[in-house]
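Presenting chain A:
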Amino acid sequence: MKSKSLKVNLVTGRSLVQGRLKEQGKLSEDYLNNVACCELNQDDLNALGIAKGQNVKISTDSGSVVVKASIGTQALEKGMAFMPYGPWAEFLVDPKTHSTGMPTYKGINATISPAMKEKVLTIEEIIEIIRSK
Partner candidate 1 sequence: MAEITFKINKILRVPVDSPDLNPDSIVGKSLDEIRNIEIWEGNRKINLGEIFDVNGEQVDKIEDLSIRVIGDVSKVKRIGQNMSGGNIQIDGNAGMYLGNKMKDGSIIVSGDAGSWLGASMLGGRIEVKGNTGDFVGASYRGKSEGMKGGMILIHGDAGNEIGCWMKGGTIQIMGSSETYPGMHMKNGTIYIDKNCLCRAGAQMSGGKIIINGKIPEILPSFAIESIRGSARIDKEKIQGPFYLFVGDGNEDGEGRLYVRKEGNDDLKYCEDYLDMEV
Partner candidate 2 sequence: MRFLTSELLIKNGIIFDPINNVDGEKMDISIKDDKIVDKVSKGARVLDASGKIVMPGGVDIHSHIAGSKVNSGRILRPEDHEKDVEYKTKIKRSGVGHSIPSTFTTGYRYSTLGYTTVIEAAAPPLKARHTHEELNEIPILDKACYTLLGNNWFIMELLKENKLEECAAYVSWMLEATRGYAIKIVDPGGVEAWGWGNFITNLEDEVPNFSITPREIVVGLCKANKMLNLPHAIHVHTNNLGVPGNYQTTIETMDSVSNLYSGDKPIIHITHTQFTGFKGSSWLNLSSGAPEIADYVNKHKHVTLDLGQIAFGDTTTMTADGPFQFFLHKLSGNKWVNCDVEAETGSGIVPFTYRRSNYVNAIQWGIGLELALLVKDPWRIFMTTDHPNGAPFTKYPLVISWLVSKKAREKALAKINSSAKRRLDIPGMDREYTLSELAIITRAATAKALGLKNKGHLGIGADADVAIYDFNPSSMDPSKHYPKLKRAFGNAHYTIKGGKIISKKKEILDCVDGRTYWAKSRISKDLESSILENLKDMFEDSYTVRMSNYVIREDYLKIPEKIEVTAEV
């Protein structure tokens, strides 16, 4: 039974590729392909009825974003999702800092649903959104 959406616990963090690419510059195609992605557990992907490389939509209380789904090289449990830091993860991060100055980048409740037809935002589009009044 293909469930339309899945509740996951989202962790955003550093990955070596993202660490390397951020040094090279954030406008490259390489950066987009490796940072606008969300790693999931294989069973969760199957439950959503999508394959690696297809797009998914992730939403949290703070916002939602469409990114490419991929399989975690570092074994992800069921019900967990990992996204590299960056302009795409930024839409999902909980801005509440609980008066410590630190927003919540890890352990955010999120829901994931297939979005094969929707497009991943480019950096220019993201900038447009951020600069829109």
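By our rule, contacts are C-beta pairs under 8 Å (C-beta built on N, C-alpha and C of every residue); 3 or more make two chains touch, one makes a residue touch a chain; residues count from 1.
Selection rule, in plain terms: all candidates are chains of the complex that A comes from, given by their letters.
It should be emphasised that the depicted structure is a prediction, and the values quoted were computed from it without experimental measurement.
Novice: Since the rest of 1 or 2 are in the complex but keep clear of chain A, which one touches it?
Specialist: Selected candidate: 1.
Novice: Over in the complex, which chain A residues touch candidate 1? Could you list them?
Specialist: Contact set of chain A toward candidate 1: 98-99.
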